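Every protein chain except one is present and positioned as in the full complex.
After this line comes subunit A, so read on.
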């Protein structure tokens, strides 16, 4: 596979993109370039719990696209598919501390967890009250002693939106942590890759799929999941993803849910709606009502083709927080 990308020097991919983000969204965010982090332009908001997330780049709009009113206070982008180091996480934590403490929202990948833990230790030593919630919504991975545990994938977007709304309405740190853990405990995700992606500085695909193969249960860096199978019609693939999701929580008849069909970066919106159609149909057959929805490329793996389906069990509190105003580069409603 030839690498054909709209980049300059592969080493400057993240810096160039962050500079563009700053130029485009200066009304919402400001940028620290050394160390690199993105922060909402009115930070720190006095008396409000600050929310920081971050991780390797290449998943845009996660996380920088979700910085702004009603969602994240700061995002820390690492190198492509590589966790940021503790220093920028610490700097971002300091930049958003408005005296009410700071929550780190961390996807469950070993590197992210270790670097955020180290940063939290340093921030605590400086007197900042820091808590972390580890997101692990991916049902493709068996959660057991024999793995690093379930990965944090697209459900992270839902945690960030709803937790951000809780912080914005004035919840204290304990309450914000409770909301984040509640969302994480009620959301399940599973994904599929149709093609691999190419990390710019590596210059070659992160894994290989034959022309007629797909990988079920993919993570957001192309790490494998459950199995590799021949390409099937969209409806059959949706059934393979949705089955493990529904039986895991489990979701049952009478539930009200948010259905989130996420694109991995290389799949067009028209195909995501074909996926949504079947997923909604299956949920309806099972007596589960889709009361909120999200469709689009929100947690990507560079140019990987594929999708993930997330289902979040709602209640009145979560629905209200989902509907609350948000003003970020990638999600904006209500104000």
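Simple rule for what comes next: a residue touches a chain if its C-beta (ideal position, glycine included) is under 8 Å from a C-beta of that chain, and two chains touch if they have at least 3 such contacts; residues count from 1.
Throughout what follows, contacts and distances are computed from a predicted model.
Missing from the rendering is one chain, named in UniProt as "Dihydroxyacetone kinase subunit L" (options: "Carbon monoxide dehydrogenase medium chain", "ABC transporter ATP-binding protein", "Cytochrome c oxidase subunit 1" or "Dihydroxyacetone kinase subunit L"). From the set A:15, A:94, A:178 or A:206, the residue in touch with the chain omitted from the display is A:206, counting the whole complex.
The chain that is not drawn here is touched, among residues A:40, A:104, A:161 or A:221, by A:221. When the full complex is taken into account, the listed residue touching the unshown chain is A:79, out of A:18, A:43, A:62 or A:79. For subunit A, the residues in touch with the chain missing from this view are 78-79, 81-87, 109-111, 114-115, 117-118, 141, 145-148, 151, 199, 201-202, 206-207, 219, 221-225.
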